[in-house]
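The complex appears here without one of its protein chains, the remainder shown in place.
So, chain A:
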């Protein structure tokens, strides 16, 4: 045991109100630790504190009580014996009457009440005594917010931890609690108050009616929950409060007589939040209270909902009202209760008699009502069919002869899509089918007439002959939708005959091939056909699937082959149809492949260059969409390999090879080849590699021995005759294969005895001659084959040797090629990348080989840091070390920052810096915002002189705006405010790119929210610059400028 003299000063320090709060905290923790570690016993502490706990000085007594309470909170896991607990609880309960020291008393009571049984808890009789004294002595409503919060927490503890004691007190407890929470306005306290009431009410299964009445009176004041001072700083959000209030109301059906009339009344106010919340509450209450209790309100409920649904309201209110209506329909309409349905029917009847085309809003509301009733249950759907469907169909059929009844058409379409949904939801629909008067049977009876009328309508728009019927597009749209629904019922319950099905497909296919493609009708018809196709595909009955193939798929394919449709649309249609199922897509794939080969022959052999564009779109469609869809759907390897081999077979023809590079075909073909290879399995990749390798060996004209020694002998490289076009084309295509193979696929060797260096030597040779695809392929091989050190060493040896006299190596293509190789190494996390990085840095900083070389080196960093679609990415199986960009970023930035001052050409270094910063992950950049911000500003200014750099300026500006959006970034911006504003105001009149001006102004606008004391000095400068932008050439910039000026001139001044 410690000497009192060592710890009593802590007590004195805590009780002394003149000390700072951190001193108070420190002494409290010190004593609590001593007690926890049993160095001082609690009894001793209390004994020492006696004077502070009983003195008549209010301040000291309240500090003393608080100290004891806080100590108890901190030792809640320490075991205390019964005597201690009993005397402590006696003490605190007796102190509840002492309002001056109430904070400490409440803290102490809370700590004691919350104690677990294992560590010694308060006795039942004491809990009872506590709650009696508490409600007698403490007037919760008169306390400060923090104390009220404590009280609520205390009471929640009583109602949850000491349930049995709380229950003994009966209804009085609820009344006492209601009295305490009345008029609570603080959101955080209110949240606790609601929780308290919820847990208190859950203790009693049934309370007297009066109790619910009183609870409702107090709670209804809070509806709808809204904050008068915004909800930014509150712990409890509006939604949370609103939800818990709703839960209390739903907890007992006995609230029903009070809450429902109240909500209906609130629904008729003009306050949209009240409307929205009433609808939400109504929906939940209806389903909680059930049909018996809600029956009396049916009429009032319908009247209120009717007003909301049929009057034009905000979209979200209408949506909520319809959801509420759906719940009401499903709960209130039961076999023996019909009032609600009767009311709805009355409204429908009155509307059907006088609905007119100009009342669109009413018509849509009616459509939604029909849709909802028919989708709730089979029996309701049947009632709708019996009562209205025949009438609507008849008037539609009648009107086809004269002027179309478009309202009936719309309503029929709504009902049809609802009932299809009904049957799709319950696959076991035998009941519906067997029942004689079910809606399905009624639909079957009328489907003949209905579909005949709809088909007539649809055909009228495609045929020119029948001019008697003038139709509007929106009506046809509706008719197409109806036909789609009729054709997409699951098999076994299809309401239409097979003949009708065929007719529907024919008509819709006709729209696809004949109609104007830009219209909505065309697109939705295509969607309809896709839907029909997917249902036909999944059904066991093959007939419909076969008909679909014959009437739709083959029709479209032949339209595609004969190019009667514009290419982009027929591709879109084919893709849509293909998505129905795997074998459909393969059907499409086959046709597209054939056409691609035909077009290649046409362009390259017959010189019909007009087909080049088509060919390129086909290749893009093939590789970008069909192959990727199929590879998502399953195994595509075999198909891909076959087509890749097919392409390589074509390459054996010298004439094709000679012309394949015209008009960008080779690029598209290379991309396709990469995709084909990347989706193939390793075995299939090997087959493709083998084939292409054979062709390379056979067809490349320059001797293969050159490849092995090329890099050692630059003179030979220079003096040898330049490669033929065929060679280059072939190498490009081979490069695309190598780029996309996975790391595990073995590379071919020139003969079985030599090592596997053939491929890298070949590419090295062509790379040093400035052939870019070869460089990329080489980079890929280096990235994927870490064991193949020879290729890397060969590359690096070129850099290490003193070849400065040889201008050959400082051409743009070669430098860029080295950047690619560097990227391959960096991505793998190989240390040897350093040499290439240093080479590029030296070139960029010293500019000793001319400005062009320096610029190429600077752009090399864009290649290394950036992402590429063409090679070295995840899709083409590159080996990627996590966070390689961050690593490189943190090595490069210090070097670039240092050299920015000393470089010969500052512009080049800034450009390199710009690439590194804008390609690095934004979070990494923001983390170092304070270090780089000035350099970014400096770079923007340096680069904005030259139009060539506009992209880099834009990327840097985006980085700057990223920093501006981040909270830590903002601090650095504030520190360098004058410089940043200087840069941005200069960019406001940047002449080369509108996006830069627009973004700069947006940045300035968002800076208007920075602390006013900081931005005040730069305000004149900003307003002057932005006023100039009001006269900008481009409208978007002018509008931004107006917004910016407003933001800055409306700031606090």
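Just so it is clear, contacts are C-beta pairs under 8 Å (C-beta built on N, C-alpha and C of every residue); 3 or more make two chains touch, one makes a residue touch a chain; residues count from 1.
One rule holds in what follows: contacts and distances are computed from a predicted model.
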item: Omitted chain (choose from "MIP18 family protein", "Pre-rRNA-processing protein RIX1 N-terminal domain-containing protein", "Transporter" or "Exoribonuclease phosphorolytic domain-containing protein") - UniProt protein name; value: "MIP18 family protein"
item: Selected residue (touches chain absent from view) among A:114, A:547 or A:995; value: A:995
item: Those residues of chain A which, in the complete complex, touch the missing chain; value: 950-951, 954, 992-995, 1027-1028, 1030-1031, 1033-1036, 1038, 1042, 1045-1046, 1049-1050
